[in-house]
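All protein chains but one are shown at their positions in the complex.
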Amino acid sequence: MKKRFSSLIEIQKEINEGNLNLPELVQYYLTQINKNKHLNAFLEVFEEDAKEQAEEIQKKITLKTAGKLAGMVIAIKDNIVYKDHESSASSQILKGFTSLFSATVVERLLAEDAIIIGRTNCDEFAMGASNENSAFGPVLNAIDNTRVPGGSSGGSAVAVQADMCLASLGSDTGGSIRQPAAFTGIYGLYPTYGAISRWGLIAFASSFDQIGPFTSSVSDMSLLMNCITGKDENDASMAQIEALNIQLTDNTKPLKIAYINDCVNHEGLEESIQTKTFEFIEALKEKGHSLTPIDFPYLDQMVPCYQILTTAEASSNLSRFSGLTYGNRSNNAIDLESMYKTTRSEGFGAEVKRRIMLGTFVLTSDFYDAYYTKAQKVRQVIRQETLKIFENYDIILTPTTSTVAFKIGEKSNNPIAMYLADLFTVQANLAGIPALSIPYGTDDNGLPIGMQIMGKPFEESTLLQLAQQLQ
Amino acid sequence: MTTYEAIIGLEIHIQLLTKSKAYCSDLAEYGALPNTQVSPISLAHPGTLPKHNKEVIEKAIMMGLALNCNITRNNRFDRKNYFYADLPKGYQITQDQTPICTGGFVSIKNKDGEEKSIRITRIHMEEDSGKSMHDQDLNDTLVDYNRAGVPLIELVSEPDLKSAEEAYEYVSEMRKLVRYLGICDGNMEEGSLRCDANVSIRPVGTTTFGTKVEIKNMNSISNVKRAIESEIIRQTELLNSGQTFVSETRGFNALKGQTFSMRTKEAANDYRYFPEPDLPPFIVSDAYLQQLTESLPSLPHQLYNRLKNELSLPEYDAKTITEDKDLTNYFLNITEHTSNYKSAANWTLGTIKSYLNEQAMHINDFHLNASKIAELIALIDLDKLSNSSASQLVFPELVKNPNESVLSIAERLNVIQTNDVNLISGIIAEVLAKYPDKVEEYKNGKKGLLGLFVGEVMKASKGKADPKTVNTEVIKALS
Partner (left out) sequence: MQITDEKINQLAHLSRLTFDNNEKAKIKQDLERILELCESLNKIDTEGVEPLIHMTNSVNIVREDNPHQEFSREELLKNAPKKDSDYFRVPKVIEQAK
């Protein structure tokens, strides 16, 4: 879809040449948001804040004291907290909650003078692959309003797709950035697990969740990654690394790329995507890279493994939503027990409840070993086998999804079908490796298709360099 | 009628004296105004994450070292999931799989005064919950989360205790130990030390364990003893009358002196323990362990042995002094200036302790240098000062003037005794001259009159004559 600006470089050029100022830019995006209200991408627009910040930062630009992200107008997913602003994780149970602090990623963006224009709609507590599970209505795909944008970060994806902001942040636990990126024709990155602080991310599955960017250009992706990665004293679980310093060049060295047979020839893969995948492979070969098919016979196990582990962690992470010290306590509470039950039953949607029940099940003592421990071991196998591939290859390639954006309502009654939307994306989360969805054309109906490239831990630069080469 | 033996295991929760909480930087002080020591982390706000306080790990290891435990090198953390108003996250961060200490033992004295070893099963780190108040309001429970997240270690013993008295000794020993190590103030009434007991009985000579009952909410060491005693009696009476009883949790009614059934837990609460994904492992290195081992202070039983064996103090003195580490330090300071250890002990346990009690003062706030006590002892040993004038006259003055020398104060108060024989003889002669009939009666066998003469001489000398010398000289003069 056509965008006025696809990169910060373009914006900064216009500003520096005097053709544009920041308040005008913000106004442009506010108008875009207004025009696209029907897509329901935004839950709240920080209009006053954005206008104020635009004035402030424009002054700094003039004085040449502005940060690296001056001119970046960005949206954040509703599960990333922002001090003195509301965050609800698209759930009734948290509607009206105002956080006392900001997520580390938000602080880092603001420190470099990015403007945060609003919070975006998503699947409730990030659980979903279509953004149909929000308590505040589904998000519509801008390219075809009868279709889903993907999920759980549907709102963040559409915000960028429909030119309502330059970039956005989402979160990815099993594909929640990459799949919507593929469905909306933009870039979406799942960073290496541990590269970005989870302080301020409303937790779904602690050992899978990462915040990541949506952008229309590779340069913006690099810029944002350089800004938001790096150790944070508030997050003990993350990697103790310095911020990434991705520098894109015109020189891409030839890479050894493996593509997974089991994905590329999967019976559920739509023909149009398969065709595009082979085209992509050829395009890479033309650029001088070597492409080799490999087997990775764990597709059947990856989604169940992911489901067991993420629902287990989620069932515990969501125990704090009970109306005790914050949140919307039910009016039907007559004693402590009923407070818990009514608050949670009224406040959570069906998908969230289903996952909590499954997660609780796998952690109960009689089933713990059979399901939870088994899944942890299978995860170890998947991670080891994935890392083994990187002993001989630089990149692993698959299509991002097996279908293009499906119709609203098509899969919402079929949890299994919905879970399989994550089929090609969960591997990166299970293994903790970075994965980028690159927009690559459309099908015959104009619906976007994405190609997924996965890399070695902390080698986002290799992925982005390749994506840059193909841009 | 069958004779039963009791099998008792104790679980003690020890609140660690750190400045901040276990997983966040909230203050961990006792007694603050409600909800003034909380934060988004301790209130489980969305997006918050825990981070381990290194002081907690250190204190836990010190306890383990003091109890001869194995220190776990590869420490992991787990979540214990359950719902209650005082638990904001809906789970507690604890150590289920890898407790920081395992094995170990502590020595207590059994009823025959013999040393008995009680084995430790494990010690693990966890966090405390908030405080709920149910009786402040008709409809609501009031919750204060100041305590939520305060670090605890849970210390579990093997069921090696055989009586309520042994349980009492065990808890006392633990309380003493945590105070010695400076890791906890050991105050059961304030809840910084909490004890749960698991009690069962079985016929003497059998090996199968009987039905186990858990007793909670015993808020003093003496209540621990009373509760266990009453529970053993209850179980014995039931079994002897052919009845059975259930495995349950019981509370203790201190007024009635009896245990009572608490709400029976619904079908076992499944805590769904699983590894805490937000906290990475803590590896205890050789170097760290070595450093902590070297910094371990002297322990109560080590000091007891030193006082009893090296300093030859009687058992009672050694035990009583070493109840308190700071008092022991003061005592040891005195012994650096005198080799009359028994006297030093008497002063410590007598005059000084009384003074501290009167003033409601802690020994650490007692500003009299230990060397001064040694000075007092020296003067007494030289017969220059009587015990009574030392403790009743000189000591109070010394406390007011801690920089003055003892001798100077004694002189100022005119209580220096003389043992100048000539001077004393003179006074004796005067006194004897006053009571010629009594002298006669003495010489005729009424030896009891000696006390009269000695008393008169003391009076005449205004107490400055050394009583021993007076005694000797009067006897001489009357012979």
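As written, the chains take the letters A and B, and residue 1 is the first residue of each chain.
The definition used in the following text is that contacts are C-beta pairs under 8 Å (C-beta built on N, C-alpha and C of every residue); 3 or more make two chains touch, one makes a residue touch a chain.
This one's a predicted model, so the numbers in the text were calculated from it and none came from an experiment.
K.L.:
Could you list, sorted by label, every displayed chain in contact with the chain left out?
P.N.:
Answer for the hidden chain's contacts among shown chains: A, B.
K.L.:
So which of A:339, A:436 or A:467 would be touching the chain we can't see?
P.N.:
A:339
K.L.:
Would you indicate which residue among B:257, B:281 or B:297 is in contact with the undisplayed chain?
P.N.:
B:281
K.L.:
Among A:156, A:237 or A:412, which residue is in contact with the omitted chain in the full complex?
P.N.:
Hidden-chain contact among the options goes to A:237.
K.L.:
State which residues belonging to chain B touch the missing partner chain.
P.N.:
18-20, 25-28, 33-40, 43, 45, 51-57, 76, 83, 85, 132-135, 137, 139-145, 263, 267, 270, 272, 275, 277, 279-283
K.L.:
If the missing chain were put back, which residues of chain A would it touch?
P.N.:
Touch set of chain A with respect to the missing chain: 97-98, 100, 193-194, 207, 233, 236-240, 298, 300-301, 303-305, 307-308, 315, 322-329, 333-342, 344-345, 348, 350, 353-354, 356-358, 360-361, 364, 371, 373-381, 383, 415-416, 419, 432.
Criterion: only the chains that are shown with their structure count from here on.
K.L.:
From the C-alpha centre of chain A to that of chain B, how far is it in Å?
P.N.:
Distance between chain centres, rounded to whole Å: 57 Å.
K.L.:
Mind listing the chain B positions that touch chain A in their complex?
P.N.:
For this pair, the touching residues of chain B are 40, 43-52, 79, 81, 83-85, 88-91, 141, 143, 145, 270, 272, 274, 277-280.
K.L.:
Which positions of chain A touch chain B when the two form their complex?
P.N.:
Residues in contact with chain B: 79-81, 87, 89, 94, 97, 99-101, 103, 198-203, 206-207, 233-237, 312-313, 315-316, 319-322, 324-326, 336, 340, 360, 363-365, 368, 372.
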